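Removed: one protein chain of the complex. Kept in place: all other protein chains.
Going by the order they are written in, the chains are A and B; count residues from 1 in each one.
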Amino acid sequence: MAYMKDDQRKKLAVDVTRNSKGATKYILITISVLFVFFMLILPLFSVIVNSLKEGLGFYLEAISTEYVLAALGVTILATVITVIVNTFFGIVASWALTKFTFKGKQFIATLIDIPFSISPVIAGLAYIMTFGRSGWAKPVVDWINDMLGTDIKIVFAIPGVVLATIFVTFPFISRELIPVLNAQGTDEEEAAALMGAKGWTIFKRITFPHIKWALVYGVILCTARALGEFGAVNALSKTRGETFTLPLEIDALYLAGSADSITASFAVSSILVIIAVIVLILRNIFEHKSKANREV
Amino acid sequence: MYVELKDINKSYGDFQASKDVNMGIEKGSLVALLGPSGSGKTTILRMIAGLETPDSGDIIIDGVRVNDVAPSERGIGFVFQNYALFRYMTVEENIAFGLELKKMPKAKIKERVAELIELTSLKGFEKRYPNQLSGGQRQRVAFARALAPNPSLLLLDEPFAAIDAKVRQELRSWLREMIYKVGITSIFVTHDQDEAVEVADQIIVTNKGGIEQIGTPKEIYKTPETPFVSEFIGRSLLIEDYHKLKGFEKGEYKGAIIRPEFVEAFKSDNQVFSDVMDCSEEGVVTDILFRGNSLELKLEVNGIELTTFRSLERRSVKKGEKMRVIIYRLFAVDDDKAYLLENQELKAKDVKNRRLEAYLYSSDGYFVV
Partner (left out) sequence: MAKARKFRGGRVIPGFGLTFGITIAMLSILILIPLASVLFQSFRLSPSEFWGIISMPNVKHAFATSIGCAFIAAVINSIFGIMLAWVLVRYEFPCKRIMDGVIELPFCLPTAVAGITLSKMYSTKGEIGGPLFDWFGLRISYTHVGLVIALIFIGIPFVVRAIQPVLEKLDSQYEEAAYILGASRRKTFFKVIIPELRPALLTGFGLAFARGIGEYGSVIYISGNNEKEHTQVVSYIIMQKLNYLEYESATAIALIMLIISFILLLFINIIQIRQSRRTNNI
């Protein structure tokens, strides 16, 4: 038994469980499939069905209104900036947290995870409290505007939307990278450093190949979440057609309440649903690759 | 001295990993740092490499104090315990990496890599990745990679730990041969005394952060200076009332260490030992264990349990059988020193004793009668 490889052993376990439970197995699988179908898959179809209720012509019209196109622009802008910022942060933070030992490491890891567990609305509120009319950073922003002769607004403007999106998806990439880097250990980097390699060379030649797929997956997930962020952005964005993102546009259409606008709302939703499905498929591919990599 | 450590101290929190370490290593020698885990041997190696900094003391390589010199500028090659091969580089790329960092021209790199591939007989594996190699091959790549930039000192951290027992034997002689061929001063860490004895020409025994003894394998084996070394090397057994054994008198010692090869057990009708029969005493076989190429006998002599090996070629013995037993020598120990005690009665019969010596150190190490 000791010589058995892990996968062999797992197979054996599967065999043991498979042979010994006939009925239980099928009951459990049936319940699971039903759960997944009703809870997760049915909503997807529901969106598509609802979006096409008024026909394809209406659908195309609904997704190409001025508001929707403007929202699409804002969404893409916010998403691109968010992904760049969070990718940079994710790589840097995961390097600091996995390649070195220092006191308070776990604490910092916990702080990075904060956006996971707090309400997105609070994220919006936090930026209003910081940069809004009564926020303490307002004078700083005003001062910068005076100095540069610019008129940068943060709250209820595009920068606020971008910041809120960054906040909500902040831990996504570091969270993907940290386990991979932890599993990889530090001895390759140590060996390279001992041979005289500089930080950037070590990262590029030694570390990066290990995290490549995890990074791609993290970026994809971060993109998906950034595209769909609602609560935080809702608090910071008030002007339809200017600072609205796609989810806010969906919200506005849905709340308008007429049958047409609700169908339009589902039509816009269907774009995001399709993106979500693509993300899921990519995720499966990249997670598979990343796992295969880790076994090297 | 090529490498020198002077009054080195190093602690991790409450744990003192190195305590007043002083040692020197000659140029061209192959040195083993031998000790149980936690004895501080790896810390010494890592400090020489620059992977750790000592809290106090000097590390000198080739006459230069290197405490403040970056690891990469100390002119060392390092073979990591798990080899730390770059998993996303081929064998070739692994070996070339250090040379690229030194900005060596491409053609030269190619030449040097080919040379090392040849030396470590890795031909045909140049394009493979580490996970496509066996443990032994990985070790050879690690060795080649460490040697590539022509270091003047080679450090190896438990070089055989990650290898199957079967292949290990082979690799030991390979590594020894290779190091002599290259002619590089080398230090390796091991917890396995067989490994140290077989590979090194100088052994440094460490214990609890300090150095117990420095010497050739033979010196370490035959004249241990401290209780720890006498007990750690060989298969040793500590007995307190050693003076109950025939031929030894009570001294100011805490006890004595006996190795199986110090104990001779023979049947009372054995003619070879007839002239020393009166130096022997009775022992009862309490247990017999089969050890592959020999038998391990447990004997009770005057209430003391002793162990000895017996060749399978000799007449068979049974559990409970009464045998004659002679103890040639033992290491008496007090708190911090070990002393060799010879069997007084055998010593008195000088001639016979020399004859017994011949058996003791017969070429295969075992008695043939």
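By definition in this document, contacts are C-beta pairs under 8 Å (C-beta built on N, C-alpha and C of every residue); 3 or more make two chains touch, one makes a residue touch a chain.
In this text, all values refer to a predicted model and were calculated from it rather than measured experimentally.
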item: Sole contact to the chain not displayed, among A:72, A:93 or A:141; value: A:93
item: Per the touch definition above, residue among A:61, A:113, A:242 or A:260 touching the missing chain; value: A:113
item: Residues of chain B (touch criterion as defined above) contacting the omitted chain; value: 50-53, 61-62, 64, 66-71, 73-75
item: Interface with the undisplayed chain - residues on chain A; value: 1, 9-10, 12-14, 16-18, 20-21, 24-25, 28-29, 31-33, 35-36, 38-44, 46-47, 50, 85, 89, 92-93, 95-97, 99-100, 102, 106, 108, 110-130, 132, 134-137, 163, 166-167, 170, 186, 189-190, 193-194, 198-199, 202-203, 221, 224-225, 227-231, 234-235, 246-248, 250-251, 254, 262, 265-266, 269, 272-273, 275-276, 279-281, 283-284
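Operating definition for what follows: only the chains that are shown with their structure count from here on.
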item: Complex interface listing, chain B residues touching chain A; value: 49-51, 70-73, 76, 78, 80, 82, 84-89, 97-98, 101-102, 129, 131, 149
item: Of all residues in chain A, those that touch chain B in their complex; value: 187-188, 190-197, 201, 205-206, 209-210, 296
